[in-house]
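Sharing a structure with you now.
Apart from one protein chain that is not included, each protein chain of the complex appears where it belongs.
Chain naming follows the written order as A, B and C, and within any one chain the residues start at number 1.
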Amino acid sequence: MIYAIISGLLFGLFFAFVGAGLNLLFGVLKLVNLAHGDLVVVGGYLAYEVSVKLGINPMLAVPLGVIPAFVLGVGLYYGTVPRLSRAEDTETTSLVLFFGVSMIIEALATILFGNNLVSLSPLTFGPAVQLFGQSLPSYWLVAGGITIPALVIFYLYLYRSQFGTATRAVMVNSDEAATSGINVRRISAIAFGVGTVFAVASGPLALFMLGGISPGTGIDLTLTAFTVIVIGSLGNPVGTVIGGLLYGLVLSFVQTYLSSWAAAVPYVLMLAVLLIKPSGILGKRVRNA
Amino acid sequence: MSDAPLLSAVGLTKNFGGFRALDDVSLDLYPGEAVGLVGPNGSGKTTFINVVSGVYTASAGTIKLRGLPIEGLPPHRRARLGLGRTFQVPKPLGNLTVLENVQVALQHSKSAKSGDADPLEFAGLAKFANRRANSLTTMEQKRLDLARVLALSPAVVLVDEFAAGLSPSELIDIASLLNELRGKGMALVVVEHLLGFLEAVVDRVLVLDAGREIFSGGLKEAFSDDKVVEVFLGQ
Amino acid sequence: MPKLAFGGSTGQTGKWVKLGWPVIFFPVALMVAMHVYNNQLLLLDLVVYLILAQGVNIIYGFTGYLPFGYFGFFGAGAYGAALAVNYLSVDGILAVVAGGILAVVLAVILIPLLRLSGAYFGLASLAAAESVYLVVANPSLASITKGPYGVNLEAIFNPNLAYLVGVILVGISIAVVVYLRVSHFGLSLRAIKSDPVTASLAGVNVPAARSIAWLLAAALAGLAGGVFAWITSVFYPETVFSINVSVFAIVFALFGGVGSVLGPILGGTALYILYEFIGISSPQYFQLIYGGLIVFLTLFLPGGLASLVEIFRRRVPRSRAEMDVSQGLGIHAPLAVGGRSADSSDE
Partner (left out) sequence: MEKSKSRRLSLRRYSSTSSATPAKLLLGLGMLGMVAAACGSAAPAASSTSSTSGPTELTVGTLYAGSGAFASSSLPQLAGLKFWASQVNQSGGVFVKGLGKKLKVKLVTYNDQSDPTTAATLYNQLITQDHVNVLTADFGSVLTAPAITIAQENHQLLFDETGTGASFFQSPNPDLVLTALPTSAIWPTPLVEFLLAKHIKNIAVVYCANDFDQSQANTVQSLLKAGGVTPVYFQAVPTTTTDYASTIQSIKATNPGAVLELGYANNDIAFLNDLQAAGVKFPMTMTVFPTQLPALLVKDVGAKGLQYTYSYGVPPILQRKTVNFGLTFGQFAQAFNGNSTAPINFPSVAGYTTGLVIQDALAHATSLSQSAIRAGVSAISGSLKTLDGNFQVNSSGAQLGELLPLAQDLPPIGASGSNFQIVYPAAQATASAVYPAP
């Protein structure tokens, strides 16, 4: 029971970390980056390579990945969004477009790393740790130690920085933000970069939390992340944490008490939230007619 | 004026959460009649049109079209019964051709009959028939909105701020178009800011403020009404 | 004021003749193909994906709902057929029908999803399909669905008849799309895709029309799943509930051009040949090409192959013959993005 709660909270924070960037993009650009999970997987492979080839701590992939990920994100933005925004149904078209990007990343990952599952020993950070009377994997502590500061940084970026204020203005209404002198394009590009950084940065943890990654892990991660942000309400980055924790706890309890149905948790939760309370925690119109 | 109203709205009210956008507004409209709907921004004019056309459901009140209650009907049923509306910002079916835009409405009309005017000719868009609606100018798209409404052979047309941005000659054109519709026995509700245009089209006005009716009567009389003057000067 | 001149019926028949030839042509071509080449599984795959691409065309191309979870109906169809065979001992054709029925039942349950817009719908449909998969594949239900251990339909094995049924379904799927191209109903769907509010104010019963399109698309996928089950005989839940089914169908349709009759067939056939060349031996390169194609198409050619003809027609001074070709193809104007510059030229 205690184990299930700890597990749920930690996985919840982890999925909040995975979902944070996705939600930021949706908030700013009103598009769903279906390649988000694949970017997480890229981060995972980076950590794997760092650990196996260089023999250093895989978590060093997080700082190493920041700048390339930011550049990649900004590049993705300028390569696609300006042209995309001319489409009639931007939201659906973006879904298709980033699905294509997702396939490209997945294919490249398969070509580079093969489609086998890669994993690192769960003892990378030492043997199990005794805490709250439970014997917990040491990588859980590492996960908590990375996720919590990362989510705090995310919060500070949005609510305590100048960029963050402008970013939130764009989220509320990009037209009005533009008329009040905010460079919407620049803010959006930076948001894309930051979202990508968060995706890639959560990858090394995915390597441990999921028991390993393969190129096909990406799409599942995207769906789970989407579930988390739908629960917490789309476009509201803080809601992501609540959504993540809720999701993590439900998953953990289903795993413990109804294990054969655990895989269905993200999908059933997503459907339930979309059909019963589509706005998540904050009200927002998502329905047609 | 004949004795039975084409459109009869009684006590229309619309709440958005705790905000009352429309508060107990009533209007009777007779064949061939045109009523102007006037008021400052946010006074509930467009809400009134949305509630009558079915885009929103009324929180309270009744709407009858030719004596038939329609407040419970979805928008497409109201449209088929002869209730048409245009939009302040035109909403064409962008990927369809101009012709197809009109055909959509035509195929659903319950009252269209041969001998009716060709809506595209009427709206002056015949030469664009095979163009995609997206490629039209905003003005042409407004005319297309109107043509699509006409294809329904409507009894009542709700016209939402049609005149904004029109040149004087276009204004005259549109005004005579609308008058021609009246001549065919249609009734019009015209939301408009331009007084000159209203003068050319409507018989009487309904003035709204903060969702409530504050005046109903002739256009000239409206501007000698204290409340109306206060609302407009205060704006 | 000019009078409304034409009665509609002659125009309709004319359009049927002009657009309808593929309804006969492609099934015949596919029957001929079977005698030229006898790895029936490969040909059946092509047949299945042609049907699925037309199904995607109906719900996405005409109505604008992107069904990422389309494979749910395909899987439901395959399992509907399997359950019918294993519990009701029906023959192959009835099993295929049962597959179609189960898919439609699933689609009816999922109609509320149509209230969601854009990305929400796409992802919710995916979640729904995955949920169905996890129910079918769940070891706890193995006594009913055989769970993850797969089903066996050897009892009704008859590859030639299964292929024939598949080919007939290709004809039917094309006929449905031709119907949508020429009918008022199809026009209503395209109006919904363009703007649901305007469509409803023009008298289109939006919830009913989009539901019908949804059920049609689901029925085609279910029937295709039934045929697949019939000819494959042994399959696992993950064989039929695979997101690749959706991916192939969507890319085939997009590549050829959604909203047109021939686009999905041309796109499907062309990409399937590509798949045969490189997809089986090195699927990751094929996936790379697929992904690249999707990106390119959505950014630069949203109308697919079919819109190339349209652009060609616009660029080159019009001669009668060219116009006839494009109209015969059943192509309408390209979607918003790529075609815009071409559109601004006066006609």
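The rule is short, and it goes like this: a contact is a pair of C-beta atoms (placed from the backbone, for glycine too) under 8 Å apart; a residue touches a chain by one contact, two chains touch by 3 or more.
In this text, all values refer to a predicted model and were calculated from it rather than measured experimentally.
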| item | value |
| --- | --- |
| Touch with the omitted chain, as defined above, among C:87, C:149 or C:296 | C:149 |
| Touch criterion as defined above, residue of C:25, C:296 or C:312 at the omitted chain | C:25 |
| Contacting the left-out chain in the complete assembly, out of A:67, A:123, A:156 or A:172 | A:123 |
| For subunit A, the residues touching the chain missing from this view | 3-4, 7, 110, 114-117, 119, 121-123, 127-128, 135-139, 209-212, 252, 255-256, 259-260, 263 |
| Residues from subunit C at the interface with the omitted partner, ascending | 2, 4-9, 11-12, 14, 17-18, 21, 25-26, 29-30, 32-33, 36-43, 45-46, 137, 139, 142, 147-150, 152, 154, 157, 159, 183-185, 232-236, 238-239, 242, 265-266, 269-270, 272-273, 276-277, 280-283, 320-322, 324-325, 327-329 |
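Simple rule for what comes next: only the chains that are shown with their structure count from here on.
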| item | value |
| --- | --- |
| Maximum inter-chain contact count - chain pair | A-C |
| Where subunit B and subunit C are represented by their mean Cα positions, the distance between them in whole Å | 40 |
| Separation of subunit A from subunit B, taking each centre as the mean of its C-alpha atoms, in whole Å | 47 |
| Distance between the centres, which are taken as Cα means, of subunit C and subunit A, whole angstrom | 32 |
| Sites on subunit C at which at least two other chains make contact | 194, 197, 200, 206-207, 335-336, 340 |
| Touching two or more other chains - residues of subunit B | 94-95, 134 |
| For the subunit C and subunit B complex, residues of the former touching the latter | 1-4, 184, 187-188, 190-191, 193-195, 197-207, 333, 335-336, 340, 343-344, 347 |
| Residue ranges of subunit A touching subunit C (in the complex, touch as defined) | 31-32, 80, 83-84, 86-89, 91-97, 99-108, 110-111, 115, 219, 223, 226-227, 260-261, 263-264, 266-268, 270-271, 274-275, 278, 286-289 |
| For the subunit C and subunit A complex, residues of the former touching the latter | 64, 66, 68, 112-120, 122-124, 126-128, 130-131, 134-135, 138-140, 194, 196-197, 200, 206-207, 243, 247, 250, 254, 284-285, 287-288, 290-295, 297-300, 302, 335-337, 340 |
